[in-house]
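All protein chains of the complex are present and in place, except for one that has been dropped.
Up next is subunit A:
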Amino acid sequence: MENSEASVSSTATRTWHDFLERMRQPSATEFVKQIKNFIVSLSNNAPDPERDTASVQEFFSNMEASFRAHPLWAGRTEEELDSTGEGLEKYIMTKLFTRVFATHPDDIKTDNEFNRKSALIQQFIHPDHLEIQPIYRNETSWLQAQEELLKINTYKSPRDKLACILSCCKVISNSMFNASVSSNENPPGADDFFPVLIYVTIKANPPQFHSNLMYIQRYRNKSRLVGEAAYVFTNMLSAESFILNIDAKALSMNETEFVKNMESAQIVVSGLSGDYNGEHLQSQSGQSQSVSESKLKEVPSVSDLENKGASMLVMDEEGSEKFENFRYLYSKAGDLTVGEVEDLLNGYKQLVFKYACLAKGMGVPVVQPDAPGTQTSGETRDDGKKEGSGVAEPPPEIVIGGEMVDAPENDVQVEAVRVEGDRNDGVGASAHESPVTGEVASQTEENVEK
């Protein structure tokens, strides 16, 4: 596994250098001019996925035919020609990336939908829900597969992105194959493989997943999206489609159970404030209006959520104003009246109850605060205020904004990965190829400028 991956990336790097080397040959000037003109001409029109796809694919196939007929490639093997074609795809698509990746409103909408749905479902999904057989359950290798899939945002070329999907699938199937051998079963077929792929995809929830898939589908050279790569890619599209359409039946749940799970997940994910689901739960618990207000203050106080919230508050210039509405926050004990103490105690009890429920819902231990109760409630309020002010939504949008606005090659990738960073620290570091892409691409650019 490791070996094959290493060879994959070294092959890719060799392919890339080989392409650039050939484009520097004086006899390749004509090609360089054509490539440059193509990029300019495409960039002059308003983005249109369908038309852009057709132009790009046509350009790939025309250029490859020209390479084949050119003296520079005379006597070259099919593999060498193939490698030039790969280099061309990578060069063109790296240049067009910011223009064509995740720029269509429909794609962005589906990205957000997928992201939201996976974030909720990953809170409660269990291998049983997808009929994953017990012998094939291997959380360790599933985590590894998730990491492979999450690397998709560290690359810009369609081929490299596709390779992330392939390695994700390989990790899954290797582990399943080993499991089948040790339990004397036939090697796993699609009945076994596909549910695991869905599970891993939900857990990974890669940012801008739909856009990534559309990008591969549109801009991976069609003559190369064949064979096993086509099969694997179809599985990925199919898994995405399943996830986007997940309902109670898809997870063998009854409607009530599914709705309940989604609602609890929603609370965990966004630290729900006064929106529909919150009101709904509120009315069920039959508590008064003042409780509904106090609900704003509660949020899962898991340490990393806390840290995240704290740093966001620090960044927020109006952060201190957020505390002003909490009337007891700056009070001294001597200032409190008997009535207020009762009010505070009620608030405290509700807070502890919510904290315990949320911690349970997130699957983290309920920790006894070592500081006095009032301090705990104060801290929790901080987060609660922040989440209550609608911070839950922005993260995916920040990524999209980053991708679209900040053109600089590698920054974009880091930006995209950062969101998943806490779960997947290795990703940024293992983006071994991206710096090469940026650096050499600019070298070729110089040649193109000539």
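FYI, contacts are C-beta pairs under 8 Å (C-beta built on N, C-alpha and C of every residue); 3 or more make two chains touch, one makes a residue touch a chain; residues count from 1.
To be clear about the criterion, contacts and distances are computed from a predicted model.
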Message: Tell me the UniProt protein name of the chain this structure doesn't show, selecting from "Tbc1 domain family member whacked", "Ras and ef-hand domain-containing protein", "Actin-like protein" or "Putative ras-related protein Rab-5A".
response: "Putative ras-related protein Rab-5A"
Query: Quick one: which of A:Met176, A:Ala265 or A:Val352 touches the chain that's been left out?
result: A:Met176
Query: Where the complex has a chain not shown, which of A:His70, A:Lys222 or A:Lys260 is the residue touching it?
result: A:Lys222
Field: Hidden-chain contact residue, picked from the options A:Phe19, A:Phe38, A:Trp142 or A:Phe193
entry: A:Phe193
- prompt: Residue-wise, where is subunit A in contact with the chain that is not depicted?
  reply: 4, 8, 11-12, 78-79, 82, 130-131, 159, 162-163, 166, 169-170, 172-173, 176-177, 186-195, 222, 224, 226-229, 231-232, 234-235, 237-238, 241-242, 245, 249-250, 252
